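First comes the structure, then the notes that go with it.
One protein chain is absent from this view; the other protein chains keep their places.
Entry: chain A
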Amino acid sequence: MWPWSELGIEPTGDLRAVKRAYAKRLKTTRPDECPEAFQRLRKAYEDALGQAGGPNRNQHVPYPNYEQGPTEPVVELIVPQPLKESEPPPVPEPHDSDEGGSSLPLKLMNEPPPELDGGGPEQAEDEPDSVPLKLADEPPQGLDDIDKEGDDESSVRPVRPGNIEYWNNPPTPQDHYEVALHEQHDESGAERLLQELIEQSHALLAKGQGASDVDCWRFLSRDGWIMDEGFNRALGLAVFTALAEHQRAHPGTLSVAVARYLTGLFDWEGQAPRLRHQLGDSLCDPVLELIEAPEPGETALMGVRGGRRRTLREAPGQAGAQENSPPEIPLAGYPLRCLAGLLDCFIVWGVLQAFAVVLPRLVTGASLMSGFTVMLITLVSYPVMTLMLEGSSLQATPGKRVFGLRVVNRKLERLHLLHNIGRVVSFCLTGLLWKVIFILNAFMKGRLLHDRLSGSYVVHRRNLP
């Protein structure tokens, strides 16, 4: 009977027995040697755990032979976990009257920062079921289990969250847990600090600087309180709200770098479900989308030390298939180029004809040169015109201009003079092939021979980004 037969045991509710059986089978069904059999065994194991342990199957099974023993659960330490506040508290609320200091994180959690719309966070508390929580089904008896084990004489002392004193005088590793007990909380100080930081954030955003300049946000982490979960959550929510509202009022101004830096501080990515629930999708989406965008490649470069310079290698594999023209360049087609060329020649011929034949004939009655000479000069003038115009701000000969074409380099910028000379020279050189070149160019997929030689491109203007 599945899954028990696969594991070779009778149905049982004992998680430990299931694990033992799985371990025994695993020794002969090694994942690297028989992957298929392993997958079947694994499936059986997971099903068996599910049947044996119900929804708690991932719950920790206490190991009796574990020497050090789990630590004594310290009530003060149970700062609300992310995404977890909707479940019933696992232990009775802390009664910390004798120490008085540790209630702050909890208090900050339960009270929305004054600048926010008060409805949000409270709503979250009231409607526990509506939050899409991953942790919600975690069994609450986890801490009780440990209690029952009764290893009360724990060698590890509790460490209190949010301990300013601690940051100011960090002790050596050996004794820093001891020192942590001697802190004094300045609770009202933290409240005040929170307000100050929130106000400063609003001010930064109002100035517009906050949306784009990462450095101006560094004040947020100047104080050790940000390491405190409750403080961090409250500040994170306030800053997020401010940022989201700013983004709504001025769309597109918020930079990815700022969003990334701040999510590094407040884990907005991990808390996205909570934020969405409290603030609504429409407010959250624009900011969360920025955060989700993939890591820019620059991050990889940041840490590298030394080296003369670093460059990007062209993507391998793609190069051969794509005829070494990058796909983002919207090349103009050959027929259009031919038309533009013809039009150019016609214009040059027309101008020369007008100045050398028609005008002189009107004035003096005799033309300066024969029609054949005009044709010859046209051939020479065309490259000269190209040289003057394609590198100019027009970026095209009149013919190209008429058909909406532009001459650009790889980065889609205007050619500089030397580059353009190269282009014209290669045009003249390939022109020596005369008739052959027109046929050859037709098969060049929009990058004619002289384009290739000079590394320039002729593109459609309307397709340019």
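In this section, a contact is a pair of C-beta atoms (placed from the backbone, for glycine too) under 8 Å apart; a residue touches a chain by one contact, two chains touch by 3 or more; residues count from 1.
Note that in this section contacts and distances are computed from a predicted model.
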UniProt protein name of the chain not shown, from "Spermidine/putrescine transport system permease protein PotB", "Dihydrothymine dehydrogenase", "5,10-methylene tetrahydromethanopterin reductase" or "Molecular chaperone HscC": "Molecular chaperone HscC"
Candidate in contact with the missing chain, chosen from A:8, A:31 or A:280: A:31
Contact residue for the chain not shown (choose from A:304, A:418 or A:439): A:304
Positions on chain A contacted by the hidden chain, ascending: 19-20, 22-24, 26-27, 30-32, 35-36, 38-39, 42, 58-60, 63, 65-68, 70-71, 73-74, 77, 81-83, 134-135, 137-138, 142-143, 146, 155-156, 158-161, 166-173, 176-177, 180, 215, 218, 221-222, 224, 226-227, 232, 261, 264-267, 269-270, 292-295, 297, 299-318
